[in-house]
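Of the protein chains in this complex, all but one are displayed in their positions.
Note that the chains take the letters A and B in the order they are written out, and that residue 1 is the start of every chain.
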Amino acid sequence: MTTRPPKETRDPVARKKARHLSPGKRSRAMHAMSARAAQGRFVLQVCEDCGEATYPPRDACPVCWGELDWEDQPNGATVLCETSVRVSTNLYFRDHLPWRMGKVALDAGPVALVHLHRSLGPDDRAVVRAMLDRGGNAALFALPSPGDIDMTDPQLREFVVPITGKTVLVSDARSAIGLEVVKAMHAAGAALVVAGMAPPDRRLGAGEEVLSLEGVQQMPLDITDQTSLSEALSKVGGPLDIVINTARYVRAGGVSSGGNLVDQRHAFDVSAMGLSRLAQATGPMLAGRSHGAFVDLISSDALIGSANHAGFAAAEAARLALLQSFRHEMRGGGVRVMSVFTGPVDDEHHQKVPPPKVAPRRIASAIVDALTQGREQTCVGDVAQDAMARWLDDPALYAREKNL
Amino acid sequence: MTTTTQTPAATETALAGLVAQLTSGDIRVVDLTNILSSDFPVIVLPSEYGQCEPFRMETVSRYDGNGPAWYWNNISMNEHTGTHFDAPAHWVTGRDIANGTVDAIPPKDFIHPAVVIDISAEAEEDEDFVVTRKFLEDWEAQNGPIDPRHWIMLRSNWSKRVGTLSYLNLKDDGAHSPGPDADAMRFLVHERDCIGLGVETVGTDAGQASLFDEPLPAHSILHGNGRYGLQCLNNLDELPVRGSVIVASPLKIKGGSGSPLRVIAMVPATGA
Partner (left out) sequence: MSRPQAPYDGVAVCAPVTAPYVRFSNESAHWWAGAALRQLREDAGLAPADIDGFCFASFTAGPDTAVGMAQHLGLTPRWLDHLPTGGASGVMALRRAARAVQCGDAELVVCLAADTNAIDSFRHGLANFSRFSQDAVYPYGFGGPNATFALITDAYMRAYDVTREDFGKLCVAQRANAGSNPLALQRKPLTMDAYMGARPIADPVHLFDCVMPCAGAEAFIVTTPEIAASRGLPAANVLATIERHNAFPDDPVQLRGGWEMDIDSFWQASGITPADVDCLQVYDDYPVIVAMQIEDLGFCPKGAVADFIRTTSFTIDGDLPLNTNGGQLSAGQAGAAGGFQNMTEGLRQILRQPLGEQVRDAQIALVSGFGLVNYDRGVCTGAAALRAQR
């Protein structure tokens, strides 16, 4: 008797459901808000001169015409009014009617139209989150206070990636990170975790018991090998919902000195070409799914390079560039492409790196969190968070400081 | 040159005879090569060392937009991927051997007779089975002496394990597969003047040979004395103990340490 959540099924004869996207056109200012929402930030424009917060995004302060800057804002709000949209000419929303929306007075000042969680009504206090909608753009979602959020709200599910009942592929399941990710996805209720088993083939060792659990399928998979990928995917039982790319090849080394060209090349083959191979093989599968997602684990060294891990950082930078393109391509299919940035990991590949290092288990829980919160970009651990903050603030300075 | 000089006519007759017997089937050609594919295992070294790249193939075109009427692939691999040849320069002991790289090896070395030593029963019993001088001497006592200038083919039946975990047979303490010790190698090289050693496993040395008193003796002694290695062979069980001729010609890679190759054996049909 199985205790695993059942796999989602569908009528094999029924015509496949066409997937639509929420309306995608936005102003440049709104895209700036989306870029921040992708990081899980709730920001509004604030006037440099008078300090007034404004929404919807503008290009000048409506109070004093001052320049506007994006700033993090308190996300509390009070619901003013509500409606359930029951008629829409938009194909995406027609698939999801009725759609609850409302208006809130933000604690930050402005009023805003929001997607309204089903538990909220007028005069309720709410927490407003800037989440990415199916078109990949920021949208405000009013939720009850954290802790008592009913995640089964069908509208909210459109903004996140449910794991329960889904089929998940972990590209490299044998690394310390991969094992934890398999464990976490299994614990989060995935119906099937396909665990990519990179060569060389060998018997399971201590600590790898999770790979034998019910609901975990071991699958020989080497993302540096096109053939291996095709064969592995052809053996995945049923549709694929979530791909988590944990593959990486961490080796120390410089460029002109201490650099190992074979290692550098292999790092590129895993990080960059591997991503392309995996994306090509799985993208079309994900695009047909109601909540398709691709999560890529990526080094924060991708942002600016690393003198100590030059080849690895370069490969990860290439990976990041490819991931941006892949995200663009997948947007049309409503597939979420998420990046989880990490600094040095507390694993065998970073033995010479001093702390702080991120525990593999923490990376796994960050991936689960990114999916269930629908967050496009996550930085796990102090090093990655610091790297991202400094890179966003002053990339040229960060490049100097990091590689002094 | 110590070989007897024959008249041109006699040579022609010999070659014509060979071709005639190949055509008639009196001489059978046995393919000793495994299929070169991306999932064929390569040797795994401790992680502090550089690793052997497996075979990779990416299609350039297949009668499609990238080439409407033709099909071809880009391939990449290590020199020691799949069924392959080890040249003397592969090992540090052989670095000063004259003509020790694949491009310089005299081509006549690519064709030699073979002696097949069956260790399959022993290897099945003990996957770390070590071929010793004593084992070889006992073998000679039963099978007659090993003639000079022969390939020594160790038939372990290991090729039957291809496609399973037990081929590389990696465990927490490393790989486990049969191979010779140093005395056995010295016996074969110095006292029997072998051309080289051919094995079904991924290395001429045993899986645990790095832990031997004289580590990795096959590589060390073979190549230090200008001899060759053939690994990942297949179908050795189709060869007679004596009487087969091996054709093993590696790619002419400039300065190459070895090469994947197609190894064939010519076998008297009745001798199989």
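Basically, a residue touches a chain if its C-beta (ideal position, glycine included) is under 8 Å from a C-beta of that chain, and two chains touch if they have at least 3 such contacts.
Remember, predicted model here, so these are calculated numbers, not experimental data.
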Which displayed chains the unshown chain touches: A
Among A:Val46, A:Cys61, A:Met101 or A:Leu229, the residue in touch with the chain that has been omitted: A:Met101
Touch with the omitted chain, as defined above, among A:Ala60, A:Val85 or A:Met151: A:Val85
Among A:Ala35, A:Leu113 or A:Ile149, the residue in touch with the chain that has been omitted: A:Leu113
Touch list for chain A against the chain that is not drawn: 22-23, 25-27, 29-30, 55-57, 62, 80-90, 92-93, 99-103, 105, 111-115, 122, 133, 135, 137, 139
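Assume only the chains that are shown with their structure count from here on.
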Residues of chain A touching chain B in the complex: 199-203, 205, 220, 222, 224-228, 260, 262-263, 266, 348
Sites on chain B touched by chain A in the complex: 37-39, 41-42, 44, 47, 50-51, 53-54, 56-58, 165, 168, 170-172
